[in-house]
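Note that one protein chain of the assembly has been removed; the remaining protein chains are unaltered in position.
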Amino acid sequence: MSINRFGHLLTMTTWGESHGPAIGAVVDGCPPGLQLNEKWIEQWIAKRRPGTSAQVSARREPDRVQILSGVFEGRTTGTPISLMIENVDARPADYEGLPPRLGHADQAYENKYGIRDPRGGGRASARETAARVAAGAVARLVIPEVTIEAGLVEMGGEADSSRWSAMIEAAKSAGDSLGGIVECVASGVPAGWGAPVYAKLDAELAAACMGINAVKGVEIGEGFAAGRRKGSENVEGMRVSGIDGGISTGNPIVLRVAFKPTSSFGIKGRHDPCVATRGAPVVEAMVALVLADHKLLHRGQCGGQ
Amino acid sequence: MSINRFGHLLTMTTWGESHGPAIGAVVDGCPPGLQLNEKWIEQWIAKRRPGTSAQVSARREPDRVQILSGVFEGRTTGTPISLMIENVDARPADYEGLPPRLGHADQAYENKYGIRDPRGGGRASARETAARVAAGAVARLVIPEVTIEAGLVEMGGEADSSRWSAMIEAAKSAGDSLGGIVECVASGVPAGWGAPVYAKLDAELAAACMGINAVKGVEIGEGFAAGRRKGSENVEGMRVSGIDGGISTGNPIVLRVAFKPTSSFGIKGRHDPCVATRGAPVVEAMVALVLADHKLLHRGQCGGQ
Amino acid sequence: MSINRFGHLLTMTTWGESHGPAIGAVVDGCPPGLQLNEKWIEQWIAKRRPGTSAQVSARREPDRVQILSGVFEGRTTGTPISLMIENVDARPADYEGLPPRLGHADQAYENKYGIRDPRGGGRASARETAARVAAGAVARLVIPEVTIEAGLVEMGGEADSSRWSAMIEAAKSAGDSLGGIVECVASGVPAGWGAPVYAKLDAELAAACMGINAVKGVEIGEGFAAGRRKGSENVEGMRVSGIDGGISTGNPIVLRVAFKPTSSFGIKGRHDPCVATRGAPVVEAMVALVLADHKLLHRGQCGGQ
Partner (left out) sequence: MSINRFGHLLTMTTWGESHGPAIGAVVDGCPPGLQLNEKWIEQWIAKRRPGTSAQVSARREPDRVQILSGVFEGRTTGTPISLMIENVDARPADYEGLPPRLGHADQAYENKYGIRDPRGGGRASARETAARVAAGAVARLVIPEVTIEAGLVEMGGEADSSRWSAMIEAAKSAGDSLGGIVECVASGVPAGWGAPVYAKLDAELAAACMGINAVKGVEIGEGFAAGRRKGSENVEGMRVSGIDGGISTGNPIVLRVAFKPTSSFGIKGRHDPCVATRGAPVVEAMVALVLADHKLLHRGQCGGQ
């Protein structure tokens, strides 16, 4: 098993530590002939880039993407696409001599590997998600028929977005952090993508999102609310999941992802008061990767488009 | 990608339709020398067998398991373990001429494959989960140090279990159904199992559980509640997830799974008023498969036990 | 990794020991709507069945195939196809108390697993190949445009087939065995199947054939002869491989497989003087599985047919 690979037929393999020289992704299995350039990828990464607002980490990264392979004269060739993003504003010194930080997986890595990269969480840092977003931008090209939009619907239990910036400011000054819930809707997915039993579209979306740092819960469509009602109850206005038996129905796919508050309040390092803010573009990227992968799988097994 | 395979190093491949001659599972990668016999497997399947109480489907299945390979003189040999369960009480006639049933994935299969087995949901039937439970019983042998227990904690929004049987009776007589929430706790998992990034223990558990019929949501530890609080809030008494950065911490792993009410109220066929009742043993089986797989993966990469 | 699984998008997982109750295969990822019945599969198995001539083992097996899932009203449904063949003429007693037999992998299994099934080689027996041929018969349905034909071209160093039966008789009476070389030609493969670098069509064919019992060598097209000539040498009449850079060219694909003589001369049990005789249908089956898998992969990534 490739621990750092995601996907079946369209795969991404990511690498890189938060404070190493660079991070990157290799996207394999991408269909040939798609128009791809750095600008396309960078516009998506920009959405999650730290240092762009008062709400997020003070780390400054230009996040310039280099396409090192798989593209010739602006089009994908069908060979692996190697993407690299240099870590310009890495500050390993900030972390020197730091003991394992609670809630940062430092101890977990030490338990598993008996060794760890202490520099800003290494592989477990949110920095790694930049590579996912870059790969997700490639995946979007594979599914032009699909629109994917994710956004915060709750912050610290508050659903009224007009109150969020005040909450963020308060959290920053108090050295506190806030949890959040992101909702993602994928429209334009034709009926028939996905697979029964162990590659169900909803199961793969759940894995993709639960694998994002700080995520503690994933629900599809009605989600946990469905676990609390009767079958006969009036379901009017209830969100459908867009997935039945693990296969897309043609309706929009709706999922919700819960991000815990970052554990790093009151300690050294540069962090986001609400990681969910930057989680939305990562959710979009992971959803794009799952859907693009299943489009190819469906075409492969069923000859469908 | 093998659509009906689950796992990396310890894998199960299941097959069979609800009303075909049999269902089964092939468990591959199981370590050699483990004591295994039919009785061990059947005791776990008995937990989910229909027809055992007023709460579940009227279908009567003895669920006798045949071990067709991989075991010699009561011990696993390291070769694939083929398990078969015959469908004794199949009644395909009950479903003849039935149109695709809403919420039963019938239409989904037709959309994807252009063909479907109309007999009781075919592959999408809860019947398939018997094969998962059988494979899960084998997985339990790989992780004797771990105890896995799942049970209903809510039914139709009611957390007081003393009221459940009355609710079930009412639902049966009204031809109604009830959603439920299952909680699963895995104790004894040593620190270090799981893998960062794309094979995170929590991500794999989420996929394993979201892939169970009727499941609409999965949460780890604090789950969605974490998405609604501040980092500074007193976390005393709050359940930890037992997983940090995708790797087990040594604490009990806690997850909750939401089952929607079955959609089959008021139509032909034999069904459970609350599928969550039978969902618990399936959740246990899937958790056992994920943990056993990661024990072997950890031993493989890190030489750990 | 599933040790007993073969293929990427179209996969087979086989199970069963030579003298257990049955052997079988689960074929997953097969496209829906293909006409499939037991007779179709049995005609291919018949080609490799022992007891059909003086040349092969005295074991008598009717090799009746049961299709346990994945087919409805004579057509594949897209769900896993479970195939089972009962071991009717198993004679475990013949092998009781036998020490590990040289060249039968008995010692190898003991080394690896610390335990083995002593009955007729268990999993390592040629009996297992019946399951591969059954799965290969399904794969043939996926590639109707392709014709695959394999046959002996050398036996014990003799290329003149008119002398073979005499050699076999002599070997039988002397308790001796003979090596052989099988050539397989796949015609009708369109240009473009296969994949560069690590899923090259020739690499996958090599693995598929080298994994057959008693095989010690595989060559594509000119094979080892190419390693002994100059680039400028007249290549007229030289067989092309039908594969360039790991991708099919549209020309017939030609490969040759070397089977060693069975090691079982002069010991207890029932065996073939020349296993290569029965190797040809197995080579055909493995080639069919590789080509069908790559047809689906090509369609998936490139949308090609």
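Letters are used for the chains, namely A, B and C, taken in the order the chains are written, and counting of residues starts over at 1 for each.
Just so it is clear, a contact is a pair of C-beta atoms (placed from the backbone, for glycine too) under 8 Å apart; a residue touches a chain by one contact, two chains touch by 3 or more.
All figures in this text were calculated on a predicted structure; none of them were measured in a lab.
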Given B:Ile81, B:Ile220 or B:Leu296, the one touching the chain that is not displayed: B:Leu296
Contacting the left-out chain in the complete assembly, out of C:Pro32, C:Gly179, C:Pro252 or C:Pro281: C:Gly179
Residues belonging to chain A that touch the chain removed from view: 1-5, 7-9, 11, 13-17, 20-24, 26, 28-29, 32-33, 66, 68-70, 72, 75, 77-82, 84, 109, 112-117, 122-123
Touching residues (missing chain, whole complex) on chain B: 1, 9, 29-32, 78-79, 196, 296-297, 299-303, 305
Residues from chain C at the interface with the omitted partner, ascending: 1, 3-6, 8-9, 14, 103-105, 107-109, 111-114, 123-124, 128, 154, 156-157, 171, 174, 176-181, 191-200, 202-211, 216-224, 226-232, 241, 244-250, 258-265, 276, 297-298, 301-302, 304
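Quick note on the criterion: only the chains that are shown with their structure count from here on.
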Interface composition of copies chain A and chain B: same or different, split at half: same
Innermost chain by mean C-alpha position: B
Distance between chain centroids, defined by C-alpha means - chain B, chain C (Å): 36
Residues within chain A bordering two or more other chains: 1, 9, 196, 297, 301-302
